[in-house]
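Every protein chain but one is kept in place in this view of the complex.
A, B and C label the chains in the order they appear, each numbered from 1.
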Amino acid sequence: MSETINVMLAGPRGKMGTEALKMIDETNNFQLVGCIDRKHNGQLVSEVDGLPNLNAPIYTDAEEAFERLNADVFIDLTNPETGFKHTKLALHNHIRPVIGTSGFSDGQLDELKKLSHNQQTGVVIAPNFAIGAVLMMRFSQMAAKYFPNVEIIEKHHDEKLDAPSGTAVKTAQLIKEVRDSMKQGHPDEHETIAGARGADIDGMHVHSVRLPGFIAQQEVIFGQSGQTLTIQHNSTDRKSFMSGVKFAVEEVMKIDHFVYGLENLME
Amino acid sequence: MSETINVMLAGPRGKMGTEALKMIDETNNFQLVGCIDRKHNGQLVSEVDGLPNLNAPIYTDAEEAFERLNADVFIDLTNPETGFKHTKLALHNHIRPVIGTSGFSDGQLDELKKLSHNQQTGVVIAPNFAIGAVLMMRFSQMAAKYFPNVEIIEKHHDEKLDAPSGTAVKTAQLIKEVRDSMKQGHPDEHETIAGARGADIDGMHVHSVRLPGFIAQQEVIFGQSGQTLTIQHNSTDRKSFMSGVKFAVEEVMKIDHFVYGLENLME
Amino acid sequence: MSETINVMLAGPRGKMGTEALKMIDETNNFQLVGCIDRKHNGQLVSEVDGLPNLNAPIYTDAEEAFERLNADVFIDLTNPETGFKHTKLALHNHIRPVIGTSGFSDGQLDELKKLSHNQQTGVVIAPNFAIGAVLMMRFSQMAAKYFPNVEIIEKHHDEKLDAPSGTAVKTAQLIKEVRDSMKQGHPDEHETIAGARGADIDGMHVHSVRLPGFIAQQEVIFGQSGQTLTIQHNSTDRKSFMSGVKFAVEEVMKIDHFVYGLENLME
Partner (left out) sequence: MSETINVMLAGPRGKMGTEALKMIDETNNFQLVGCIDRKHNGQLVSEVDGLPNLNAPIYTDAEEAFERLNADVFIDLTNPETGFKHTKLALHNHIRPVIGTSGFSDGQLDELKKLSHNQQTGVVIAPNFAIGAVLMMRFSQMAAKYFPNVEIIEKHHDEKLDAPSGTAVKTAQLIKEVRDSMKQGHPDEHETIAGARGADIDGMHVHSVRLPGFIAQQEVIFGQSGQTLTIQHNSTDRKSFMSGVKFAVEEVMKIDHFVYGLENLME
């Protein structure tokens, strides 16, 4: 039997926050000890409309919450500004933070790293909680050493405004770290209609499909003479983030240092 | 039992020609009665290095071949110039031509159409013998009536020089015939790296992947709220053309008029 | 400009019914004139919690609704028993029914066919409103004439109890109608672990994947020497049915006879 992990959470009424409460509720060895919220001070989570039936108190004062609650792990699903304050408070109280944001500056990350070191308290900052996407990027980086020719196709709903997606760009950057810069395709290739060969990131071609009916999908295709290797991630629901949050909570218990990105928690 | 179809063929030593001879050899009710070749006049097919063991005579004089041979169908796998002369000779001799070329001019096609009509002799001109590709284009045109949002991804080996592929452009044109012109994607979408959203053909986005390890593949993706429909053709070998040639030979026996494109032979 | 189609609907508070009301609301030339519901007699749709803001009256008495409302089309999204009664009432009142059910008996379908003929009023009964799935099945049947070798892979969430899915079985039956019965694969093939080659339907192999993360997906794969052709449908949301309902409403206005299955409304 795993030992119980006492968890506190900031942002219980956001979409992600509510999903996280459900996940905590459904995980045998996780125990919710309290929440930080902008409203409902003094109430129980179970008393708030739309939240799961959990008997944990709500605090609007973060400092009070960190002092009163006997928590092992603190999950923050608010915003970068509030999240940064919370993370520092948590570390000062030796409560391990699990923070889902890509919005911290380099300076903020440095400050948290030092604080984690001084407090000897583990912290996980995760810009992406979708374990499948994290694995896709990691495998892509590994594969690129042996398959330098690679293209990326990402497919999203047609409400998405920017192309290529952030995940596609990040994947290309990770691949760039491990392969020599190269111009892919035939040296004499030409587009008879502009854009056919996609966006060029360090010689890699990236293609963005936007159609109703898709949610979020990416495939990374590696080719060499006689074979192709494809790694595809398909996300259909934000529930997919919860397995990543759960994993981070379990792993932050095992460390006493600063970790950025779920991939660095994986063996 | 099907009745035997007597076949003559021009271009037996080309790659496609040799594959066609094998196909004729393996088809129970096809019988090779002779070939037109630039060399080997008077020899048997079986006497020529690399050709199947078929006891059919070779002629270098096309006129002589069409007069002497008792053929039902004439297959031409040479080139547009020679093929045009052969087709006219075949029609004059009431032998039904099956011609694989996209190289005839509109004027030439008109001339053959009239000749076919006057001779009351069926003829099939096929720019593409890959039945799978023909079906993909046909289904795409049918689907577009109900799914106006569509993107095309075509993947080829990285020796291919032009992008997008001819098949992708043709597919987009066929779709264009049946849907209203529309700009796909969000009206405010923007590329952070040029080319990400692919080539634009009448509002449809077309993406060209070029990687070693691919041969020739295309997928046509239709999306609408809550669902996607994808039609994919994958070609791995020129043998794939032979089922199209066989189909054309069988169908040309049933018609006494001019047909352009295998799709117009399908029910 | 299209002329306005006056629509009445039974079952507004069911999941499908509410989606249909939204679709009617969003379609310019559709006008809701009233609903049949088991509750809320005399109220407006807009007064019922969870329904769109539409000023159409609700009737609990179906006969009264059909007599009072000046409707062109009647949509039923209730259940087979109620739906059958409603359909007969609609036809008697020369209102064209669009009914989404696979639950009518052959006898009931015959009765409705005769009634439609006598009343010279069009009716559409659709066991499946997902246009993409209907097209997938139709294209599969067309492709099978040229590609007799075919396998089906369907993928669903792991809460699904039966395998293969009803759509996979129906697809195989449609293919069976147009190809000769044949045993696929090598005559001497053997399974080293039972089940590897899937379920056998008239020689076609059908494979059922059950994994969390999938909703409902099917691919029909046709193969012949040197090429494959794949038709794939992916359903991610029940909203996907609404384009089929909308299509049926538009098409039923053009007919004065009985039609079973959306595929028979397509050109």
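Quick notes on this structure:
Quick note on the criterion: a residue touches a chain if its C-beta (ideal position, glycine included) is under 8 Å from a C-beta of that chain, and two chains touch if they have at least 3 such contacts.
Keep in mind the model is a prediction, meaning the values are calculated, not measured.
The missing chain, though absent from the display, is touched by one residue of A:62, A:174, A:229 or A:253; that residue is A:229. The chain omitted from view is touched by exactly one of A:59, A:74, A:147 or A:214, namely A:147. Within the whole complex, the absent chain has one touching residue among A:21, A:51, A:131 or A:259, and that is A:131. The missing chain lies against chain C, touching residues 149-151, 153, 155, 158-164, 169, 184-186, 188-201, 205-214, 221-228.
Considering the complete assembly, chain A touches the hidden chain via residues 130-133, 135-136, 139, 142-143, 145-147, 222, 224-243, 247, 266-267. On the side of chain B, touch with the chain left out of the figure occurs at residues 213, 215, 234, 236, 240.
The working rule: only the chains that are shown with their structure count from here on.
Centre-to-centre separation between chain B and chain C, using Cα means, comes to 36 Å.
Our note on geometry: chain A versus chain B, Cα centroid distance of 49 Å, whole angstroms.
The set of chain B residues touching two or more other chains comprises 222, 224-228.
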